[in-house]
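Note that one protein chain of the assembly has been removed; the remaining protein chains are unaltered in position.
A and B are the chain letters, set down in written order, and residue numbers restart from 1 in every chain.
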Amino acid sequence: MLHLVLFSVFGLICVAGAVNLLAQRHPINSALSLVVVMGALSAEYLLLGAEFVAAVQVIVYAGAIMVLFVFVIMLLNAGVEERTGGSRVALLFGVPGMLIGSLLVAWVLLHRSGTEAVSIGALPGPPRIIGWLLFHDFLLPFEVTSILVLIAIMGAVVLAAKPPSAAPPKREG
Amino acid sequence: MSIGTYILVSVIKIVIALFVLLTAVAYSVWLERKVVGHIQNRWGPTRVGPFGLLQPMADGVKFLFKEDLTPPHVYKPLYIAAPMIAVIFALTSIAVIPIGNVVTIAGLEIPLQITDVNIGLLIVLGITSLGVYGVALAGWSSNSKYSLLGGLRASAQMVSYEIALGLSLIGVLIMSGSFSLRAIVESQGGHFWGFIPRWNIFTGQIVGFFIYLIAAYAETNRIPFDLPEAETELVAGYHTEYSAMKFAMFFMAEYANMITVACLATLLFFGGWHGPIFGPAILQALLPVFWFVAKVFVFLFIYIWVRGTLPRFRYDQLMAFGWKFLLPLAIANLVVTALVVAIRA
Partner (left out) sequence: MVPLAYYLLLGAILFACGVTGFLIKRNIITIFMSIELMLNGVNLTFVAFAAHWHALSGQVFVFFVMVVAAAEAAVGLAIIIAVYRTRETLNVDQVNLLKL
């Protein structure tokens, strides 16, 4: 019972944040609603017992990636979005289309799934076991993602650096 | 204990902890003004009450009665929300900080901690990461160039030093084997050779401690890393356009962050509440709290001492220091600690 109540509360916050992201016209409001979604998702992970994932979600996603988004919005001084012809068409077809699609998925999930249920805090294990898995069964993906992050760092630094000025230095005299 | 009792005890603990924390914030302002004053060969506050002890009350009354003006060109929702965000996240991290052993009051076993999560250290790191939002949003929503620059610089600095902070804490984590703050403190009990306590700073985390301290000074935007809010540089940085109570909230957030950092340093490196314990049962329950508070006080004093003594870094020097020196040093500390622990096991 408590599990259902908590799940519904945080689920509603998630969905409200997601819908707010779509409804807001200024990107900073969308970014902050996304932070709220991530916080509520972290609470959902806690309900499932994945405490380490919940903490990492807050530290990495809400505390680093979204800060990066907020920085870029502040730096580029992004303003309110204007409506163009293309966006009106997309609104007209996209929103009802997605509503129909998600209703279909919801119907399938709720009617065909049987009686599987998840109890509160279902996942076993302290973070030690996750570390074990990361370094034994998933060692190759772990090393590959570290190379991926290195490539991403180099790429981001190169892409965002100011281009060198094209004018040759003036000569005196 | 039943869930009703648990909730009641938790609410009482929260009320007491918040009250103590807010009083500590107010009096750490007093302590800073006195200590910095004496370092600079002047008295500090002396008029209001004996030794100026009522100065925080006077400051509070002043902030309450000051005119709370909102400049016309600010982005209102975020302008009002940013100080609230800063204060909320500064005060939340007290929830996982243990100040003493488990005491038995009226037959109930109550740990002196609002909640003992087994990922306590990660929660503190997460809350510190979220605290960047208060600064960044304050700087942006004020719609003025000093604020924006100050806000961007401050948040970039906080994000950069968070990495070194986290890595220095992993050394402690490897040595204690658990994320739970209570378990980390309990693994520091006992003595070597009878009198040297088995604190983490003596069992090899000295480099980690210094990295933590430097990174924490940068995280809380204190001298020598306080360029984003220094008066001579950027007027007042991200809180230029704030007045009265909202400014007081940023102030409170900064000092509450300082206190959290000092608490974490004692818990992780200096044995938390371990110290000589003697006497009857009531003393045995209170002495750990006393040792904890004493160690936190020593750290606050060091914070203020550094503030009164060192000059500040220029911004590019600050960022270069964080990325090019502190981060490799923290990684080296982590590797050496891991090697030693693995070889010993």
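Rule of thumb we're sticking to: a contact is a pair of C-beta atoms (placed from the backbone, for glycine too) under 8 Å apart; a residue touches a chain by one contact, two chains touch by 3 or more.
This structure is a prediction, so every number in the text was calculated from the model and none was measured.
Taking the complete complex into account, the chain left out of view touches A. By the touch rule set out above, chain A reaches the unshown chain at residues 3-4, 7, 11, 14-15, 18-19, 21-22, 27, 30-31, 34, 37-38, 41, 44-45, 48-50, 52-53, 56-57, 60-61, 64-65, 68-69, 72-73, 75-76, 78, 81-82, 84, 86-87, 90-91, 94-95, 98, 101-102, 105-106, 109-110, 113, 115-120, 122-125, 129-130, 133-134, 137-138, 141, 145, 148-149, 151-153, 155-160, 163.
In the analysis below, only the chains that are shown with their structure count from here on.
Centre-to-centre spacing of chain A and chain B amounts to 29 Å, using the average Cα coordinate of each chain.
The part of chain A that touches chain B in the complex is made up of residues 28, 32, 35, 51-52, 55-56, 58-59, 62-64, 67, 70-71, 74-75, 126-128. Across the interface of their complex, chain A is touched by residues 75, 78, 117-119, 122-123, 125-126, 128-130, 132-133, 136-137, 139-140, 148, 151-152, 155-156, 159, 166, 177-179 of chain B.
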